[in-house]
Structure formats: structure tokens, C-alpha cells
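Once you've had a glance at the structure underneath, I'll fire off some questions.
The chains shown are only part of the set, and none of them has been moved.
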Amino acid sequence: MLIYPVAEKCTDKFAAEIAALLACSGIRTHHTQFGDRRVIVADDNAAAVLPIIQQHSKSIEATLDVPETYQLTSKRVRPGGTVIKIRDFAVGGGHFGIIAGPCTIETEKQVLTAAERVKKGGATALRGGAFKPRTSPYAFQGLKLEGLKILQKAAEETGLVTVTEAMSSDEVKLVAEYADIVQIGTRNAQNYRLLETCGEMRVPILLKRGYGCSLDEFLMSAEYILAGGNDRVILCERGIRTFENYVRYTLPIAAVPMLKMLTHLPLVVDPSHAAGRADLVSKLSFASTAAGCDGLLVEVHPDPQHALCDGRQSLTPEEFAVMTEKCRKIRELLV
Amino acid sequence: MLIYPVAEKCTDKFAAEIAALLACSGIRTHHTQFGDRRVIVADDNAAAVLPIIQQHSKSIEATLDVPETYQLTSKRVRPGGTVIKIRDFAVGGGHFGIIAGPCTIETEKQVLTAAERVKKGGATALRGGAFKPRTSPYAFQGLKLEGLKILQKAAEETGLVTVTEAMSSDEVKLVAEYADIVQIGTRNAQNYRLLETCGEMRVPILLKRGYGCSLDEFLMSAEYILAGGNDRVILCERGIRTFENYVRYTLPIAAVPMLKMLTHLPLVVDPSHAAGRADLVSKLSFASTAAGCDGLLVEVHPDPQHALCDGRQSLTPEEFAVMTEKCRKIRELLV
């Protein structure tokens, strides 16, 4: 349940009073910023909370009963949806954001080429990994700071918004200095300390679904970030682990309309990691767009054959441009 | 590997000679009708077979190396795709077939109403269960023969093609007398004796994927039917079992483009059984269409609230009509 104090009561002191009051009934509370206002989240159902807070009715502007286990993430809290806009990139609330680029930042030339090509192909944001979560400790771990600088340069030259992954709290802070959006990968989707750090930041976070996570768990991971005061979260569905063996992960397409019903957060789909093979990526992009997602995160490499990593799942810039054009038309048709 | 004898050699006698020859090398063969010609399937790789049959080169018109475990089902055998046409219903090879109707045949009135409404809404085929595979032996098992007669009457009145399930070899034969297409359900997807009976029939078969089956197993089930001489098989993806809990089954959307690459058989998607809830069905239909399927199998009930079975996953005729119109536009756009 959410409790919105009136303007003059939006203080930690008042929140502490409410907290003390509810604690007597065994109800835990949490005080945070949500968008442009302060809110107290009471970890319990309305029936128990309401009578207790009625005595403070003059100090409380509104309450909102949210029956889900997640609270700030619930669609009920912001029915119109959250829009995240950075320069020409916008996602959510009717905006479709296309993020594209190579899996890994290899060289300045590779990234600049890719950036120009994906921009021309319809992307408004550029992805590229500087810190790479590799299954093997001996594999190439990314160019790290050098990669961030290359990404930043590509942003300056093209105007594209940049998205790159961070795997620790320190990396989140570092990435936030160089990139526009910090990505949290599937393997860290329930790394709660990392999510807490994301909650303290004001940089938008692209949060990937853990490949073994239920939708509820995915939304609870987002809730960690929102509970910290950062409501600029973009969800990313990237496939789950099942018995299917012709793809790396199974893209559970029903998650797209389902998440759109459950949460106000924008949702993009990553067809590249889901499929693990380029020949399915365009069709999965069409399907995701038709299912109602708010954007795509696609691997595009100027020269997939020679990519350091994940080349077999990367589109060429030409394929990408054809694909985005069709996605644009599908969206027009369905809105 | 497929071996096509020249016209005058398309006899069981010649096939037996080839079989005997290959058996010496431990290679098993199978002689059958495929479309309008006879073919010998050699259950082995080309390298082993070719030298053996070269001595019969004058009797053999062509051979085709099919490296997959399935043979007649492979895309290589009929790259242009199989088209199945019955009256106004057509699926495959560029045709999009929409099959709709109630889960269960309840009354003549219900079926006739549903038939008229789904026809108006864009369907060219009518579905409805007369023999129902129920998890409980005590649950309503369908109207059986009476249901088939109702379905037939609805076909006569509306011209719609009819599809209904059979669960045993005897039922296949009975259904084939009353309906246009025999459906084999997900629970019988690996009921090989039933598939063999389907192979002996000349009625088109709508074969659902087993919810625990891999794509290879799905195609091998189709192969059982084709091996029997019946190449009029419509595949139906209807969702697989995973850990996801907000839907009854997970619709693995990548299976759509993948199957279109692997096989020449037409592929329809059943979003109703996949989702198990009506509020996701339209979006899953858009996604499936965008992913390239050849048609849809959708539950529509004139009065979902009072359906005997599966009401919560049925669209109303109005929702159905809106949905098919959008699917039509998506297809236009993507072809």
C-alpha cells in the first residue's frame, strides 16, 4: 500500500512517525522518492493499514491500495506508463526506442562504424559492452574504461544515446559517468546489492530479466531500484531457460503483453540473446513489436563474421535497417 | 535420403528390390506415396546409399539427400511449401487460414451462432470439440457422434470447413466422415499408432505439438503421418511447458520462423491454449502472424462466461473480428 503525505508532510520525520505507528501493528514501511513526489510504502494490505493512518488523515493526501507484492512497479501507480527520454531516444508511453550495436566494444573504428550504421538504420541508442560478463574467467572481459571512452566518443559524434553494462556497484558509478543508460545483465538480475546501488543513482537503468526468473521476481528486482528512489527503469525481456534446444533461450512472447498489463515501466525485447542466432532475430523483432513492446535491443555488427563475441547472433546493418522499417510499420498499424 | 523411381518403376516390386539391396548394407527402407508420386525413403545417409543404387540408375529418376532425421517433412523436399485447400479455407504457401470456434460443442444453437459469428469475423474454418480429452475421467467428455453431426450441420449452413479432434484410430475414421480436418491433440502427439492411422487416411490432419516435445520430435510425429502416405498435415504450435506461471503454457515464438525454415508443412498457432486466458490472445495472434505463421486456431465463444469448458480463454466474436482484421494487415505488410 502506498501513502502519499501532503506536501508539507513529505519529510523523513513524518515518515518515521507513520513508520512507528504502523510498526506497532507489525507493518514495515519504507520512505522514498517516486518521480516528483515522496511516498511511504507500507508492506501490508490496506485493510490493516487504513484504520491506523486515518488519525493522520489531514497529513495524508492520498493512499493507493496495490495488491501485488511489488508496489511502486505496479501499473496502478502510474497507469499512463513511464516515459524515459534522453535526447532523441524515447521509450514507453507510446514511444518506441531502438537500441542497437555490437555485443562487445572492440575498437574505436568498429564502434564508430556500427554507430553510424545503426543510426542510419533507425536506432536512437547504441549498445556495446565494455565490461563483459563472461562464463569463463579466462575469456576476454571487455575493454573496460577504454571501452567506455570509445562509447562516449561514438555518442558525441552521432548523438546516439548509449547503453552499456555494469556488474558491480563501482562499475555502475563509473559507467554512469560515460554512458546514458546503465544495463544490468541477466546474471545480475537478482544481485540485490547491485540493484540497491542502481536505486541510489539517477541514471536510467536497463534491467534484464534473469533467465530463470518468474515475472514476479523480475518486477521485484525492478522494485529494488524504484524503492531506492530511481524510477527510470527500462525492463528488458531476453528469454528464459527451457528444454528447447534450437535457440539459446526461449523468448516467452506472452511476457510482453503481460508485463504491459502489470507495470508502468517501459519494456524492450532483446531478440538477439534470446535466439542466439541471427536468422531468427528479425522475425522475433516483428513478433515482439506486434505483441506490444516499447522497443528493441538488437545486436548489430558491421562485420558479424569477425566479431570477437556473439557474431553468430548479430544482424548486419543492412538487415537491421530492413527490420526496423517493418517494425515501424507494424507499430503504426497496431496503435 | 529419398529415392524417386522413374514412372514405370514406381511399384512395390521395385521398391522391394531396392529394399533388399540396401538391407544387405544394413540400410532400412520405406516405400510410400508422397503427393502425386511414389518415393522410397532410405533411413541412412547418402554416402552409403548412393553407390548401391547407382547400378539401378536407369530406374531411378532422382535422389535427394536429406540430412535431417525427418525426411518427407523436411523443407528440402518441397521448398515452395505445402498448400492445403478445402473450399474457401487455404493454409500454407502464402495462404493464411483462420480456424475459430468454441472449445466444446455444447448445443446446435451455440455452434451455429458461433459459426456465423466467426465466419463474419474472418474465419474460413470452424473448430469445436466433439471428443474431448479431459484430464479427469469424470469430466464431460464431449457430445461425441451427436457433436459431429452438429458440426457437420454448421458446415452445411455456413460453408465453413470443420476441424475437430479424434483420440483413437476408430475416432479418426468416424471424424473423417463428418469433418473436413481431423485434429490430433497435444496429449496424443506421440501416440504413434494413432499417427499411423492418420497416415493411412486421406483427410488433412491438424497435428498439435506435444507440450513437452522438442521441434525434432514434433517433426518426427508429422513424419509418421507422411510416411503413411498422407502429406496433408497442418502443424500447430500451442505452447510448451516451462516454469512460467502466469500462462498455462509458454508460447515459444521462435518456433514459428524455425519451423518455417525446417519444413514445408503449413504452420498455425493456437494462442488460446498457449495463454489459457483471453486477455493475451489477440496480442499472441499478432505476434504469431508477425513471426510468419500460416494461420491461427482460436477459441471464440458467443458467450464465454457460460462456456462449458475453457471460457476464460475464449474471445468474444467482436474481439475476434477486430483481431483478425489486424492480423490481415500485419500479413499484408510483411509479405
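Residue numbering begins at 1 within each chain, and the chains themselves are lettered A and B in the order written.
The rule is short, and it goes like this: contacts are C-beta pairs under 8 Å (C-beta built on N, C-alpha and C of every residue); 3 or more make two chains touch, one makes a residue touch a chain.
Being a predicted model, the structure only gives us computed values, none of them experimental.
Of 4 total copies in the complete assembly of this structure file, 2 are presented in place.
To be clear about the criterion, only the chains that are shown with their structure count from here on.
One inter-chain figure worth recording: chain A and chain B are separated by 39 Å, centre to centre, where each centre is the mean of the chain's CA atoms. Listing the residues of chain A that touch chain B in their complex gives 212, 214-215, 240, 242-247, 250-258, 261, 274-275, 279-280, 283-284, 286-292, 326, 329-330, 333-334.
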